[in-house]
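Omission of a single protein chain aside, the complex is shown with its protein chains in their original locations.
By written order: A, B and C. Residues from 1 in each chain.
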Amino acid sequence: MSSVVSDMHGARSEHARVKRMLPPVVRGLLWALIGFLVMNTLVSEVFDRMPYHPFITRASVTLGWVAAVGGWILGVGAWEGAVKPYLGYPEEWVVPQDWRKYFMYSTDHKVIGLQYIFSSLGGFLIAGFAAMLMRLELMKGQMWIFNNPGAYLSTVGVHGTVMMFSVGTVALVGGFGNYFIPLMIGANSTSFPRMSGVSQWLVPAGIATVVISPVLGQWTTGWRGYEPLAGQDPAGILFYYLGVFALTTSSLLVAINLTATILFKRAPGLTWNRIPMYAWGILAVSLLNLIWLPEIQMTFVMALLNAVIPLPYFAQIGSPLTYMEMFWLFGHPEVYIIVVPAFALWQEILPVMGQKSLFARQWGIIGLVFVMILSGLVWAHHMFTNMRNSQMLPFSFFTEMISIPTGFAYLVSLGTMWRANLKLNTPTLYTLMSMFNFLIGGVTGVLLADPVVNLQVHDSFFVVAHFHYTVIGAMVFSWFAAFFYWFPKLSGRMYNEFWGKVGAIWVFIAFNMTFGQFFFLGLHGMNRWVPVYPSYLEPMNFEVSLFAFLLGLGFVFNFLHIAWMWNKGPVAKDNPWQAKTLEWQTASPPGEQNFDPIPKVISGFYDYRDQRLPIRNSPQKEPTS
Amino acid sequence: MGDILAFTLVWILVSALGEIGIQSLIHHGVYYYTATTQALDGEAAFAFIITVLTPVFAFIVVMIGYDMIRFRSREPGMRPSPRQFYNNKVFVSIWILVSIALNLLFFVHPTASAVEQMFNSEKERYNRHDLIINVTARQWQWLFDYPQYNITQAQDANGNSILYLPVDRTVRFVLRSYDPMHMYDPYAGVIHSFWIPAFGVKQDIIPGETRYMYVHTNKVTSYNVDPMVRVQCAEVCGPGHPFMEAPVHVVSNVDFMNWIKQQQKLQAGQS
Amino acid sequence: MSEVTDQKASAPSFKQASTAKELRQNRFGLILFVTSQMVPYFMLINDRFVLADTYVSRRVDPLLGGFLPTLLLLLGVLPSWLAVRAIARNALLQMQRQLQLTGLLGVLALIVMVWPMFSHRYDAISPFGEIHLVSLGLGGFFTLAALFVLGSVLLRATKGVIGPQHYFSVEASAWVWTFNAIAWLVLYIAVYFI
C-alpha cells in the first residue's frame, strides 16, 4: 500500500497490471469470514478459554460478529471509498455505470436509494416467507410443520424483527427517502453521501444476522427480544440484538443524512413554506429516529451484556420490567416511524392524482409533528396488563389523544379529494386502500387504548390484527402506492394499469379477509405466540391461513408485475402525472446529475389552479460541491 | 351544495345500516362468552366505543367511496380540477372540535368510568369473604393453591393442574412467578400472563412481585361447556408457552365444597 | 469563499467543507449525531436510579475510573479547541502539537477509566456493580471513538490535506472530544454523587 502514497504525486506505477478485481460483495463476504474466524478464535481459544466450551461461545460470537460486519462493510467498498480517504489517502473507488453499481459501495443517492429499496424488499420476502410458514403451522391445532415450539417461536421472532427493522423502518425512509428527497428538494446529492453509502450495507448484514440466528439456538421471545426471558434463551438471541443493532444504526445514519439534506441542500427559492409533504414526513421520522434508535440500541447493549457476561439487570434480582419499559419507550415511536411517511405519501400522491391543490396543508404538517411529539408519551399502553392500575389513565389519555393529529392526515387527504378530478389509477387505489386499512387500525386502536378492553384483548390475536392493519394496511399499501406512483421516475417506463389494479384489489381483499378475521380469533380466545391451540379455533385458523396464502401470492404477483414492467414496460414520459413537485421536473430516470442547472423554485408545489411549472431554471450553477 | 347534501344522505344511511349491524353483533356478544361481571364491564365498554365510532368510520369510508365515484376523472390525460380551494375553515373547525370532543368523551366514559368500576369496586371487597387462590406460574405450568382450605396444587386424576371456583363469589387471585420445584434457577423467573378468556381480564405475573386480580364469577360453567373457560398463559415464556393451560370449572357452592373435600382427601393420601 | 484548494493539484483528498454553507451543514450533521448519542447516557443514568437507586458502593475507588479520567478528559478540551484555533490560523505544526497533547491525555484517561473493569473491590454481580462497570464501558467506548477521530485527523494532517479552509475535521474532533468529556462528567456525577 505504501506505493500508493508515492504514486500519488503523478509518477506512474511500475507494477500496475490490469487484473480483474473480486466482486466487492464477494470480497465483503470473504473479509467478513476472515474477520469472524480470526476474532472468534482469538476470543474463544486465546483470551476467554474455558473447559468444555465449544469453538463458538457467546462472547466470541459477539465480538466475531463485530469483526465480520466490519470486514463486510470494508470489503464491499468502504475501505477504498470511505476509510482510506478519511485517513488521508487518495480516493480510488470508481463505480461503473452499469448494473454492477448496485452491488458495490456507491455515493450516488439514487443508487443507494435503490439498494435500500431492494434490501428492504429482500427483507420483506424473507419475513413474508416466515409468515407463510407460520400460517401453514397454524392450519392445525397440533404441531405439524415445525417439530418443536421453539422453532415456531424463532420463526415468529425472525418474521417480526425483519419486518419491523428492515422493512417498516427502512423501506419508505432509507429507500424512497434516499432516492427522492434530494430530487424533491432540487439537490444533486445528499449531505453526507459517503456515510450513506456505508449505512446501506449494514442492512443486508443485519437481515442476514437475524435470519441466521436460529442456527446459534432457538430464541422464543418474538420481535421484542424481551428480558428476562431472553436472558435464559440460547445464544440465538445474541444475533437478534446484533442484527437489530446493525439495522438501527443504518436507520440512524439515514436520519442524520436526510435531515441535513433537507435543511441544507434545498434549491434556491425552496423556502420552509414550500418544503414538500414527503420531505416533512421524512423530517418528522428522522427526528423520531434520532431520539429513539439510540435509546433502543443502548437497551440492546445492556441486554447483550446481560446475555454474554452475564449481568442480571433484568432478571428477578434486577428489575424485570425495566427492559419492557425501555423497549416500548422506543417501540411505540417505532410504529409512527413506520406510518408517518405513509401519511406524508397520501398527501403527496392525492393532490397529483386529483390534480387539485392540497387541502389544509398546514394542518397536515401540524398532524405529522404532533404525532411525532405525542408518540413518546404513550408507550405504556403496551403494558396495561403489567402496570399499576393508577398508572393506566395518563397513558390511556395520551393514547386516545394521538388520534387527533393522526386524524389530520385524513382531514387533508379527504379535503384534497373533494371535488377533485381524481385519476383512479393504481397508486390512487393503493392510497385509498391504505387510508381504509389504517382507519380500521385506528378504530381498533381506540378500543385498545381503553384499559378495560385492553385487559381482555391484549396479547391476543386482536392485537396482532390491529398492528398488522397499521403496518401492512397503512405502510405496506402506501409502499406499493409509492412503487407505482414513482415507477416511471425509477424505471423510465410505465406499469400496466390493468394488472396494477388487479394486483391492488387482490392484496386488498386477501389482506382484509386475513387480518379482519384475526380480530374475531382474538376475541374468541386465540392467544399469541402459540403453534398449538385448543381445537375449537381450528376451522377459523384453517380458513384464515388460506387467505394468508392468497395474500402472499398477491404480493409476489405485484413484485413480478413491477419487475416485468421495469424491463419491458412502455417508455414513459418524464412527467406522466403532470405533477408539480421537483422530482418530476427532470428526466425519468434522472441522469447522473439530477438537475443541471439547479432549478430556482418560484412557487409552491401543490397549487393546481393552472399548469404553470413551479420552477425557473436559473442561469447560475450551484457552487460545485 | 348538491354534493354535500347527497354525501350527507349516503352517510346517514350507511351509518344507520352500520349501527344495525353493530347492534346485532353486540347482541350476540363481542366477547363470545363471558363468565364474570368484569367481562361484562369490558364488553359494555367495547360496545359503547364501537357504537359511537360507527358513524365516524362510516363518514370516512363513505367519503372515500363518494370521492372515488363522484369525482373520478373520466378523461385519459391529467387535467387540473376546475374547482380549486385550499381550505375550508368551517369543515376544519368541525373536524377538529369533533375529534377532540370524541376523545374526551371516550376518556371520560368508557376509559375512566370503567376503570373505576372494575378496580375501585375491589376496595370495598377487601377483607370481605373473598376466595383467595394463590396462583403460581412456573415454566410451564400453573399451580393453584387454596390457602383457606389448606390445599396446595389442586390436581385432577392425571396430575394436571385444575382450577375450581364457586359461582357468585369474588375471587382474589394472588399471582406470583417462581419455581417451587426449582427446575430452573429460582432467580431467573420469567413473565407470564394469567388469562381466562371468558373472564374478560388478564394480569401479567412479574418475577419477584406479587400481583392481584379480582373477578366475580356470575355463571356456572366449565371448560367442557365452553373452551374459553380455561387458564391460558398470554405472555410468551419459552417453548412450553402454548402448553401452559389449565381447565377451569365454575360450580355451585355445594359442588365446590365437595370438590374441596375431595382434594383435601387426595392431599392427605399423598402426604 | 474561494473554491480553489491548495491540495487540488496534488491529490484528490477526503472532501472538505469549502463553503460556509457546507461548513454549517457538516457542523449540523455532527451535532445531530452527537445529540443522538446523548440518549444512551440518558438511558444509563435512568437505569442507574431504577436499578441501584442512589446507592454508591463504599468499596468503589474514587480515583481510578472516577475522578482521574474526568479530570484528564476535561483537561483535553482546552488543547482540542486550541488546535481548532491554530489550524484556522494555518499553524499546522501547532495544531498537531495540541492534538497530540489531547491524544496523550485521552490515552491516559482511557487507561485509568477501564482499569477498574479488571480490578475492582466491589461485587460485580450487584445492581451498583453492574451499573458502574457498564458506565466505565460506555465511557471507555466513547473515549476510544474520540481518540479514533483524533488519530485520523492527525494522520490526515501528516498527509497535508488539512488547511485553513479545510479545518472542519479538526473542529469535528474537538466537538466529539468535548461531547465525550461532558457526557462522562455527567455520568460521573450521576454514578458517584447523586
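The criterion applied here is as follows: contacts are C-beta pairs under 8 Å (C-beta built on N, C-alpha and C of every residue); 3 or more make two chains touch, one makes a residue touch a chain.
Criterion: contacts and distances are computed from a predicted model.
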Notebook entry, point to check: Which listed name, "Cation:proton antiporter", "Molybdopterin synthase sulfur carrier subunit", "NADH-quinone oxidoreductase subunit H" or "Blue (type 1) copper domain-containing protein", is the one UniProt assigns to the chain that has been left out?
Noted result: "Blue (type 1) copper domain-containing protein"
Margin query: Let's see if you follow the contact definition: name the visible chains touching the chain that is missing.
Written below: A, B
Next item on the list: Have a look at A:Gln232, A:Thr248, A:Gln456 or A:Ser491 and name the one touching the chain we're not showing.
Entry: A:Gln232
Next item on the list: Looking beyond the chains shown, say which of A:Glu45, A:Glu92, A:Glu497 or A:Asp596 touches the absent one.
Entry: A:Glu92
Check: For the chain left off this view, which of B:Phe7, B:Phe71, B:Trp140 or B:Trp195 is in contact with it?
Finding: B:Trp140
Checklist line | Omitted-chain contact residue, chosen from A:Gly150, A:Gly168, A:Gly318 or A:Gly445 | finding: A:Gly150
Note to self: By the contact criterion defined above, which parts of chain B meet the unshown chain? Give residue numbers in ascending order.
What the structure shows: 138-141, 158-160, 182-185, 188, 227, 230, 238-240, 242-243, 245, 247
Margin query: Even though one chain is hidden, which residues of chain A still touch it in the full complex?
Written below: 4, 7, 10, 12-13, 15-26, 29, 52-54, 80, 90, 92-96, 100, 103, 141-142, 147-151, 208, 211-212, 214-215, 217-218, 231-234, 310, 532, 534
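The rule we apply is simple: only the chains that are shown with their structure count from here on.
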Next item on the list: Quick one: report the Å distance separating chain A from chain B, using the average Cα coordinate of each chain.
Entry: 32
Notebook entry, point to check: Which residue numbers or ranges of chain A touch two or more of the other chains?
Noted result: 312
Notebook entry, point to check: Mind pulling up the chain A residues that touch chain B in the complex?
Noted result: 148-150, 153, 218, 220-222, 226, 228-229, 231-233, 312, 315-317, 320-321, 324, 354-361, 363, 383, 385-386, 389, 392-393, 396-397, 400-401, 403-404, 407, 410-411, 414-415, 417-424, 432, 435-436, 439, 443, 446-447, 449-453, 455-456, 458-460, 523-525, 527-536, 576-578, 607-611
Check: Can you list the chain B residues touching chain A in their complex?
Finding: 3, 30-32, 39, 41-42, 45-46, 49-50, 53, 56-57, 60-61, 63-64, 67-68, 71-73, 77-88, 91-92, 95-96, 99-100, 103, 106-107, 110-112, 114-115, 118-119, 178, 184-185, 187-191, 193, 195, 197-198, 200-204, 206-208, 227-228, 230, 232-243, 245
Check: What residues of chain A sit close enough to touch chain C in their complex?
Finding: 8-9, 85-91, 191-192, 252, 255-257, 259-260, 263-265, 290-295, 297-299, 301-302, 305, 311-313, 318-319, 322, 326, 623-625
